[in-house]
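In this view, the complex is presented without one of its protein chains, the others remaining in place.
Our next item is chain A:
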Amino acid sequence: MQGLLVFTVLLGVAFGNEDFVGHQVLRISAADEAQVQKVKELEDLEHLKLDFWRGPTNPGSPIDVRVPFSSVQAVKVFLESLGIRYKIMIEDVQSLLDEEKEQMLSSKPRTWVRSTDAFNYATYHTLEEIHDFVDLLVSENPQLVSKIQIGNTYEGRPIYVLKFSTGGNNRPAIWIDTGIHSREWVTQASGVWFAKKITEDYGQDPAFTAILDSMDIFLEIVTNPDGFAFTHSKNRLWRKTRSLTAGSSCVGVDPNRNWDAGFGKAGASSNPCSDTYHGKFANSEVEVKSIVDFVQSHGNIKAFISIHSYSQLLLYPYGYKSEDAPDKEELDQLAKSAVTALASLYGTKYQYGSIIKTIYEASGSTVDWTYSQGIKYSYTFELRDTGRYGFLLPASQIIPTAKETWLALLTIMEHTLNHPY
């Protein structure tokens, strides 16, 4: 979409400074063939000067059209009188263009790095820089690492997962995700560090080599790309996705309340303006659905670890109910070993326990769902710190945080390897 906008600007410039003040972009949902036909008729009315970004094809496919200010009234009346549903995707094209232009002029030039050894792990990066890193890592380690696209975000960005594998066919696997809540920057930064660490330690560290010789690791570094881009461009403290909610002026759904486990129960909000808004239905968020589809089609994931910040906690199910998970004893013991390993490096203290007892009631959360799918070792981390800097953790703490967390992850991975089920 952004590319299209830029293109439009360029076109506008080429045709002599066209301006898009008051132009709106509508997304039309044609319910049946007859409605599609009607929209096609609109296309033929040249005086309306409509610009179809996604033309009418068949019912069910959204039709996106840029409508000049002078035609907005007429088009809306036309659609409404025929009962054709539409929503306003862009209220004012010109202001969006102005914002983008400002952003492009003010944002730092992308830092280009030639190898993952030269990459700066001790600083926070942009989405583009992380994508470049991922591509570099893959090209440097083609036997071990590959990049999979599991879907596209609401705003059309690709969703990438790194696969680390030494062979086999659909081996039992470990899943790690970071950055599902975009403002938790130390998590994406740690994810980048983990990716590099895996390539360094395989073949060097015996314990880790044993893990990767039998199991695969999937790592999703930027689990909420739209949110992450937004934390760089507009609001550093944005948490949710960037999906539009019909009937509300508020944006975004909390991706950690959108899973199909106790969905909509106490522990999430039904208010679209809330930071814990669960969405209209479970898996409404493509960022969540993509993972659900991946996990289900893979079918052999044995440990699922979702990483957040902050509070320094290691949590296991449940968040939506207070009864103990059937594997509570084992999960608790493993959590204890993991946080002990974590603390061994710098003395960082973590608490552990079930989500509901340790942090708060939360419904529709990731690991409650993965656990319900039979993935026994389902854990959520809350990394540093405990509130002093919170989300705004100084970059100097990225590597120490990643290093200590890695020790906890190793503990969980080793246990998973040694306790097949």
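Things worth noting here:
Keep in mind that, in the parts below, a residue touches a chain if its C-beta (ideal position, glycine included) is under 8 Å from a C-beta of that chain, and two chains touch if they have at least 3 such contacts; residues count from 1.
Here, contacts and distances are computed from a predicted model.
For the chain that is left out, the UniProt protein name among "Retinoic acid receptor responder 1", "cysteine desulfurase", "Proteasome subunit beta" or "FGF1 intracellular binding protein" is "Retinoic acid receptor responder 1".
Across the entire complex, the residue among A:131, A:239, A:302 or A:321 in touch with the chain not shown is A:239. Touch with the chain omitted from the figure is made, among A:247, A:387 or A:420, by A:387.
Residue A:123 is the one among A:123, A:214 or A:322 that touches the chain not shown.
The chain not displayed touches chain A at residues 123-124, 185, 231, 236-237, 239, 250, 254, 269, 271, 273-276, 359-362, 387, 389-395, 397.
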